[in-house]
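First the structure, then my questions, so here it is.
Just one protein chain is left out here, and the rest sit where they should.
As written, the chain order gives the labels A and B, with residue 1 at the start of each chain.
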Amino acid sequence: MLQDILVTGLVNGGVYALLAIGFSLIFGVARIVNIAHTAFYMLAAYCFYTLLTRGGVGFTLAGIIAVVAVTVLSLVCYKLVIEPVREHESAVLIATIALGLIFQELMLAAYGGNFLGVPSTIEGVVRVLGVSIPYQRLLILVVAAVMLLATWFFLYRTRIGLAIRATANDLEVANLMGMNVHRLAMLTVAFSVGLAAIAGVVATPVTSIHPFMWLDPLVTMLAIVVLGGLGSLKGSIIGALIIAYVEAITVFTLPEGAHLKGVAALGIMVAVLLVRPEGLFGVAFEEER
Amino acid sequence: MYLLRRAWTEMTNEVLVLPSRTLVLVWAVGLLLLPLVYSDAYVLRILTMTCIFAIFAASWDLLAGYTGQVNFGHALFFGAGAYTSALLSLKLGVSPWLTIWAGAAVAALFGYLSGYLCLRLRGSYLSLATLAFPLIGLGLLFAFPDFSGGELGVSGLQRMILGPTANYYVACVSMLVIVFGLWAIADSRFGIVLHAIRDDEVAARASGINTPRYKLAVFALSAAAAGYAGALLAHYLRVAGPSTLEVALSFQVVIWGIFGGVATIYGPVAAVFILYPLTEWLGSFRHFGELRLLIFAVIVLLVLLFMPRGLTPWVRDKIEAQCPRCKQRNFIFRKTCRLCGAPLQAQVTRAERLVGHQ
Partner (left out) sequence: MLRHILGIVLALAAPLALAQSTIKIAILGPMAFVQGENHWAGAEMARDEINKAGGISVGGRKRMIELVRADTNEIQSVPDATNAIERVITRDKVDYLIGGFRSEAVLAMQEVAMDYKKIFLGAGAADARLGENVEKNYDRYKYWFRVTPTKAPDLFRTLMAVLNDIGQQVRTSLKTETPKVAIVAEKAVWTEPIVKGVQATLPKMKMEIVGTWQPSAIATDVTAELAAIERSGADIVFTLLSGPVGISLGRQMGERSMKAVAFGINVEGQKDEFWQAAAGKANYVSTLDTFAEVETTPKTVPFVRAFKQRYGKAPTYNAATYDAIMILKAAIEQAGSMDADKLVPVIEKMEHVGAAGTDTWDKRHDLVWAVGKTTGIAVQWQDGKKVPFWPPQIKGMQPYKMPAR
């Protein structure tokens, strides 16, 4: 059982981390609580499904097209919907909620409320330490690890990454130092949604695709970023692992309590917030005066 | 007689001078007189629901707009009120007229608890933490299905009163009383303190205000109103189910609140009165009724692009102007301020005119 928990926690943690990092970045750099973040994850999943099953395109090509399309869409949405209301925080908030709802309803209208499935990228199962792990889940783990490394490299080893981190740290001073904050915000949005889209493409073979699939990961992702600390990448990864393991432990140890895994994860989040109000590694933003 | 004269002077001096207040008066009177001219049961049902949700939205605004604690889990209080009233009236046979207050009280308790848990949280952390509360509540409800009815909820409840018109009046009068009450609270010294807490909590504390006490009080008050609304809905539909705790409902009230204009109390009420019948009307179309939520979201987005502060501030700015000297509001076509006599239009610079909403 322990191996099951280890593996399941890692795999789920990887997917959650991809989502959480993106969300955390957008919040840190652009100060937007992007409720529609997992809706982009859903759109990538649908796009991947359509290309794969109805377009007859191969896996890699379908995946790449899905990720690129959703990223471009996110930039378009940002320009059209978010940027005009940037100064009004509350307006941005419901703008993202409305966007998420629009995507959900569009998918509902286009594909119906049915649950759709995507064939696995790699078939087959491997037995590790007495646990049978489908290759697809290993693929998810590998992709998540690679993307996390890529993110780390991007943020900590390139100049643009430095600029993004600086903006996340202190928006006003970064602006004063000559960084184009708006362009950086757009870049961050593109990068983050790209991560979410990759998560969508890679994780869909193990879940069902349906128009409401963005709501559950949304709650878990919010729990993770809050737990780890908004704006902190280390926090997002560690938060993702913690939540994934809490869920795995709940499910494996309490067979009749599997439905409580969401409650357990949220409970942990609330507990941590009581002790550390900014999350584990959160940065407390100074209130603008 | 004295009271009538007093009411008349109040009316002419306070209410009729401002178009927004006149509108509110017309609206309130219209609501009360509606069943006399138009007693279609369907329309009354829609308006009853609108009144119930208006209470819910106004209570959210008190919490989110005035103290800045944007609550993403307001449905928790709604559901708490609904379930409490339902269980008490069903299991113990108590009359709904009493259990509604019990529902509000239990919801207030939940509000106090939520507020307590969120005391040290700020901004987005608070919002996202509050998102978790109704979900935890839902999980616990499903874990004890014998008590809560699981996904079916509690059904077979009594109506408070029979007949569509009577129910309409119960909801309508409740709404008017509660909304005006909340507005009066927000407009009083208590409300000024809340504004201070939202704008700069550190400064408020430095001035000697016991901010945690105020924050907890507002949480409890707002939750009580939301719980009352939830109990009303449960007895109206005769079912109290997990749909009262859904994330979708929490998001819906956030949309109503911000769309209508935060920190106004009347803003979210106006938003509910516009958006809820609109969505229902959209849903009644035979062939694209299923797209109602899509059209709703698109409308919200479009309106937001033009009125980012919300609907009511925009409307108010169109029909009223602020006097540059005494900062009080006036009908926009007036030449001089009604209170201090300063000229309203001539020397107001463009920069000053931009600072509209107080």
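Methods note: a residue touches a chain if its C-beta (ideal position, glycine included) is under 8 Å from a C-beta of that chain, and two chains touch if they have at least 3 such contacts.
Owing to the predicted nature of the structure, the values given are computational and were not obtained by experimental measurement.
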Contacting the left-out chain in the complete assembly, out of A:141, A:230, A:248 or A:268: A:248
From A:4, A:89 or A:170, residue that would touch the chain that is not displayed: A:4
Selected from B:152, B:177 or B:326 as touching the chain missing from the view: B:152
Residue among B:241, B:260 or B:313 that touches the chain left out of view: B:241
Residues in chain B touching the chain absent from view: 40-42, 45-46, 49, 142-143, 145, 149-153, 155-156, 233, 237-239, 241-243, 248, 280, 283-284, 286-287, 289-290, 292-293
Residues of chain A in contact with the chain not shown: 1, 4, 8, 12, 53, 108-109, 112-120, 123, 125, 131-132, 134, 205-208, 210, 213, 216, 248, 251-252, 255-259, 261-262
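To be clear about the criterion, only the chains that are shown with their structure count from here on.
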Whole-Å gap between the CA centroids of chain A and chain B: 33
Contact footprint of chain B on chain A as seen in their complex: 27, 33, 35, 81, 84-85, 87-88, 90-91, 93-95, 97-99, 101-102, 104-106, 108-109, 215, 219, 222-223, 225-226, 230, 257, 259-260, 262-263, 266-267, 269-270, 273-274, 277-279, 282, 284-285, 287, 289
Complex contact set, residues of chain B against chain A: 70, 117, 120-125, 127-129, 131-133, 135-136, 139-140, 142-143, 200-202, 247, 251, 254-255, 258-259, 262, 290-291, 293-294, 296-298, 300-301, 304-305, 308-309
